[in-house]
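Every protein chain but one is kept in place in this view of the complex.
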Amino acid sequence: MKEKISISQVAYKNLLRKKTRSALTILGIGLSAWVLASLLGFNRGYESALSKDIDNMGFQVLVTAKGCPYEAATLMLKGGTGLRYMNESVIADILKHKEVEKVTPMLMQAVFDPNKGESGGISAYLGVDPATYPEMKTFLKFKQGGWFKDASAHEAVLGYEAAELEQREVGDKILVPEKNIEYTVVGIMTRSGTQDDGTIFVPIGTLQKDFGQEGKVTAVGIKVDKKANMTELENKLYDLPDVQVVSMAQVKNTIMSLVSTAKVMVFSIALIAILIAMIGVINTILMSVFERFQEIGIIKSMGAMPKDVFQMIWTETVILCLLGGVLGIGLSFGLAKITDLLIRRLLPYTPTGSLIVVNTQLSLLTLAAVLVIGLVSGIYPAWRASRVRPLESIRSEGD
Amino acid sequence: MAANDYALEAQHLKKIYRRGSEEILAIDDVSLSVRKGEFVAFVGPSGSGKTTLINLLGCLDNATTGSLRIGARTVFSAERCLSESELTRIRRQVFGYIFQKFYLVPTLTVLENVLLPFAFFRKPEATGDPMEILKFLGIDNRIHHRPAEISGGEMQRVAIARALVNKPEILLADEPTGNLDTKRSEEIGAILKSLNEKEGLTVLLVTHNPGLAKVAHRTVTLRDGKIV
Partner (left out) sequence: MKRYLAWLISLALALSPLFAAVGCELNDPDRDVKRLFPDSTGYKTMYVSIAEKGGEALQRKIEARLGDPFKGLFETADVPYTMYQIYKGSELIGYIHGVNQKGQYGGVQVVLALDREGRILAFYFQKLTNQFAKLLRAPEFGKQFLGLSLKDFDDYDVSSQKARPGSKLAAIQNPAPGAETDFRAALRAAKKNLILCDIFLLGGASSNRSGIDLRPDPKESS
């Protein structure tokens, strides 16, 4: 037979008194914890998915002509003008550096297509080197066909979206407007969820000849040796005349700093959710304290010091918050897929891969946050309870 | 008599309540002494101040003026009043309380209710087996029941057990039979008498049941805050 009963046991049993009320409070905390865990998971998930996307670019450093690199956006606005080129000889200069493992040249060209959309639009083609480009982007898979082998063949490989738009399949032809040149489609890629989906790839030699840009490139992609110091290489590359060096790491940082504004908003939402939960907890415990005034008085008459009463009420709060926290974490695990779908609907740019990553570390962080909230919320009700004087609460009939 | 023979001594106690701008004199200059092992019953009409007096004697409240000694200790006097914490320390050393409304915790079993004081404080002298007390009170077969599952008489006995578990020197009972029928009231009276005679417990009882008051060694009658 147990000879002892602890304050924690008493606290726990106190919560069982009004089961519905305790359950609802736990649910409220659980929902807030779910929001918090999901938001934290989203933060992490987005960042890692973005990293993966950037890694999937294949090359870590991009060297482009100084002034206006790539400029597809400008192409759409200005209609084909504004591109700047580098001489092919820059490739040899880049290869001189020992940190460079592989390079691949690229040429971007555009024409005005009167058949596109209402009043015409831009058709863009990316010239790539079949000897080096596919190696850098090994994760690109084909739905039909494959890469062209000859660097001067009149062939094209289409991203899935580009193919779907024009209903092209392997064996079909595409027509370059204005120049009336035909390319035969030899490969259609599967959806990759990156900008490659909308790209028309052509052998770089062919594109240079057909568009009169022999010896020119718009960009060189560089795969850096694993052991090399990337910053050092970038600095060396800056010395090349008339080029701009873009590092994917920088791109990622820039995007992340844009995203961090969103992060602030996201955390504000989480904070509001937490405040609401806190108020719920304070209300519940406070109400139960008021309902138990007499009992608390009796407990004091039994010899409970104010700190004992404080501990008892505080323990009740902590139990509620722990249970709510565990519920919330469970929800965030279970509903991660649904939340993922929801977010994809709402955001314009979502990287591939799982957007919400809730792991053990995150769960513990959320639990800790909820616990702290509980401890803080519980202070006032516990203090109020500890101040109850026995006589205030004990009343006797007839005197 | 030597000071050690007295359980408590009260001198010129006065208690004034303020209600808004009104002042109510609940206890008006009461002095009394209780010897160890004595059984005193406090009687009087409604509003006479019995409960207020017993609250003062039982260290549940501070008097406005006057002094109180419990055994060798001065609880309050003209020079000092005790804080709530200090009062609590004396209460748990000296007193056990039972009230008209049993005040059991509904979510705890009978046994857990009885052991509840131990969650907060256990006197070094309280080494006995709580089951002995439960057997003595005839509720050892109900230990796993909840208060809602037992009768009124049994609930009061649980409250008594709870009050005794920390081996108090003085038992304070404020209208313990107010919610019970005649038969149960008599049973409670017999229990109090037995505790007093067998265990040497000092008992202070407030009641307006004359039959119950007869069990005591002496009766103190109050009217309008004074002993008559």
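As written, the chain order gives the labels A and B, with residue 1 at the start of each chain.
Throughout what follows, a contact is a pair of C-beta atoms (placed from the backbone, for glycine too) under 8 Å apart; a residue touches a chain by one contact, two chains touch by 3 or more.
Since we're looking at a predicted model, the values are computed, not measured.
Trainee: So which shown chains sit in contact with the chain we cannot see?
Mentor: Touch partners of the hidden chain, whole complex considered, are A.
Trainee: Using the document's definition of touch, tell me which of A:177, A:205 or A:330 contacts the absent chain.
Mentor: Residue touching the chain left out of view: A:177.
Trainee: Just one of A:111, A:255 or A:305 touches the chain that is missing; which is it?
Mentor: Of the candidates A:111, A:255 or A:305, A:255 is in touch with the missing chain.
Trainee: In the whole complex, not just what's shown, which of A:47, A:99, A:197 or A:295 touches the removed chain?
Mentor: Checking the options A:47, A:99, A:197 or A:295, the one contacting the hidden chain is A:197.
Trainee: On chain A, where is the contact patch with the chain that was removed from view?
Mentor: 62, 64, 68-74, 76, 113, 115, 117-118, 143-144, 161, 163-169, 172-175, 177, 180, 182, 188, 195, 197-198, 244, 246, 250-251, 254-255, 348-349
By definition in this document, only the chains that are shown with their structure count from here on.
Trainee: In the complex formed with chain A, which residues of chain B make contact?
Mentor: These residues of chain B touch chain A: 46-52, 55, 60-61, 84-85, 88-89, 91-92, 95, 97, 99-101, 103, 105-108, 111-112, 115-121, 130-131, 162, 166, 174-175, 178, 206, 208.
Trainee: State the interface residues of chain A toward chain B in the complex, per the touch definition above.
Mentor: Touching chain B: residues 1-7, 9-10, 13-14, 16-17, 294-295, 298-306, 308, 389-391, 394, 396-399 of chain A.
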